[in-house]
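Can you keep this structure in mind? I'll have questions shortly.
The complex appears here minus one protein chain, its other protein chains still in place.
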Amino acid sequence: MEDLALKDSWLQEDGDKEDENNILDPEIVDQAESPDKELMTINMGPQHPSTHGVLRLVVTLSGESVVKCIPDIGYLHTGIEKTAENKTYNQALTLTDRTDYLNPLINNLGFSLAVERLLGIEKQVPQKAQVARVILTELQRISSHLVWLGTHAMDLGALSTFLYGMREREIILDIFEKCAGVRMMTSYIMPGGLYADLPSGFDTDVRNFLAIFKKKWPEYHTLLTNSELWFERTKGIGALTAQEAISYGVTGPILRACGVKYDIRKMFPYIGYETYDFEVPLGKTGDVYDRFMVRMLEVPQSIRIIEQALDKLPEGDWMINDPKIAPPKKWQIATNMESLIHHFKLFTEGYKPPAGEVYSRVESARGELAYYMVSDGSNKPYRMHIRAPSFANLQSMPLMLEGRSNFADIVSAIGSIDIILGEVDR
Amino acid sequence: MGNELYRIEDFFTINATRPGDAQSIMSASPVGGVITTTIDNLANWGRKSSLWPALFGLACCAIEMMATGGARFDMARFGSEVFRASPRQADLMIVAGRVSAKMAPAVRQIYEQMPGPKWVIAMGACASCGGVFNNYAIVQGVDMIVPVDVYVAGCPPNPEALLEGIQILQKKIMAGVPNPPDPMNYAPEVVRDPNFGRTR
Partner (left out) sequence: MTPTSDEPANPVQNQESALEAERFPNVTRSEMRAADGTPTFIVPADELLNVLQHLRDEARFTMLEDVTAVDWKKEPRFQLVYNLLSLERASVIRIKVTLPGENPTIASVTALFPGANWYEREVFDLFGITFTGHPDLRRIEMPDDWQGHPLRKDYPITGTRRPVMPANQFRPVGRSNS
């Protein structure tokens, strides 16, 4: 590099383009020069504090404003779909936790619904399991939104929101740990019901959490919702029209912030969501602030659903009674020959859904999570494809930003999309 | 008892000679009274008490790493006050998550950008050995690419497990245990193409 001190182009107003680009950020990978504008292409990520995972953005800037913004994904590609083709259905369930790792229970639910539809046992899942699934799904949604809020706000400078979010999330993770033994990758919602019975005191634990959370949730609103600084960073940024969003396949809070009422829990209800009374918040302009408000307003609705579900939670079985699909109770294996044989068959070979295909969609915290599964009658899925909401949502990010944002708005937009690279790359 | 019968460095590093081999945690505890000077002790104490991790959360373990930095498990009380975004200002790289084939050169580059003295914790099963994913896409253990000082097991490890890993690392630093040999020095073809080093 030339000696910086001797540069005359520092003082000239329209100095040499290549010299000016050279002295700037050492992370320049490419230099796009156009005759009338000075464009600078820089590389953000894959290791970057604000990209929420290993996302690489190639951003072309003209000064401070974004001209092009191209996401480059694949840095977390895990081959989950290929790995699932070599595992039995219950083993593939554990892989699904790791796609969208902020709401593993909802991933498990999507997978379980797909397999239950393939097996044809969807109506036979006991009521206790269905209601418990609703409670766990909504708790998982709350915990995912808490992490989203914490990281989004932390990127934009509000560091204390992160600590607030983590504080409440720990209580939810304690509940999951009591149910499944694991804080995060629970694999608790299995095809057929739940993996194990709900722990004693589950009802009390969840009610205690709700009591605490209802007192603490207004604190989050006081932190950000009416803050002038928050408005500056989020209002009018990254707006998407409903037409653009639909044509890109965007779903979830982003689509709802554009004003389109698409919530799978209302439109194609599953596990009994039609029996619960809740609202779906909608936004107007589709900018970052509207997405923020949609998610903030979804959390009280989740609390409402949990309360209704807790009142409905019956006693009974947590798994269907079919010994060809559900493992027998542990105490039966020691005394009953048939249970032993069923246990052996299930854990070595697994159940074999009849040949067919299914596309089951659930509403995850990010949008429409769907599992497209093809079975060929054997004990392993022939094809398991995960339709990840963040994949389509991230595709729309250049639309949000190109031509009308500053560089700092990229961070707002990424946070508002709430991407999880695990499910984008699978 | 004393260190005149064997070289302390060999004792701690004899197991970590090939990529894919785990260095035994047992060998990380100081044995036989390591005699160092007061200045060395002071330097080691300073290094272990203010380990600043580089932000290197890749996947699910990153969420548990963030929870470790949260209020309940609070990594800051052990010295990791800030997560530095730039690797040039960090001395600890916690590889939290699975390393895919596309990401492996970036991991190596971040490691090389960190100034010494530096340490690496492989957090979680995927960073330690490939974890749940024994397939074409995932590097089977990040020790194929960078020298790892401490492995923390779990999928994802509890924040308490990560804190234990950090404390083991702090014991190692206090005892003056050197880093394991860098795979780039003895198996560069593996570092440049991590899947080639697979033995299974």
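Note that the chains take the letters A and B in the order they are written out, and that residue 1 is the start of every chain.
Keep in mind that, in the parts below, a contact is a pair of C-beta atoms (placed from the backbone, for glycine too) under 8 Å apart; a residue touches a chain by one contact, two chains touch by 3 or more.
Predicted model only: the values in this text are computed from it and were never measured.
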>> Based on the whole assembly, the unshown chain contacts which displayed chains?
In response: A, B
> Which residue, B:A96, B:A137, B:V150 or B:I173, contacts the hidden chain when the whole complex is considered?
Replying inline: B:A137
> What residues on chain A make contact with the chain left out of this view?
Replying inline: 73-74, 77, 79, 81-83, 85-86, 117-118, 120, 122-123, 246-251, 260, 262, 267-270, 354-361, 368, 370, 372, 374, 382-383, 385, 387, 391-392, 395-396, 425-426
>> Residue by residue, what part of chain B touches the chain that was omitted?
In response: 17-20, 101-102, 134-137, 186-187, 190, 193, 195-200
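In this text, only the chains that are shown with their structure count from here on.
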> In the complex of these two chains, what residues of chain A are touching chain B?
Replying inline: 46-49, 53-54, 74-80, 82-83, 94-95, 98, 101-102, 147, 150-151, 162-163, 166-167, 169-170, 173, 183-185, 421-422, 425
> For the complex, which residues does chain B have touching chain A?
Replying inline: 55-60, 62-64, 66-67, 69-72, 83, 85, 87, 97-98, 100-103, 106, 110, 132-138, 155-156, 158
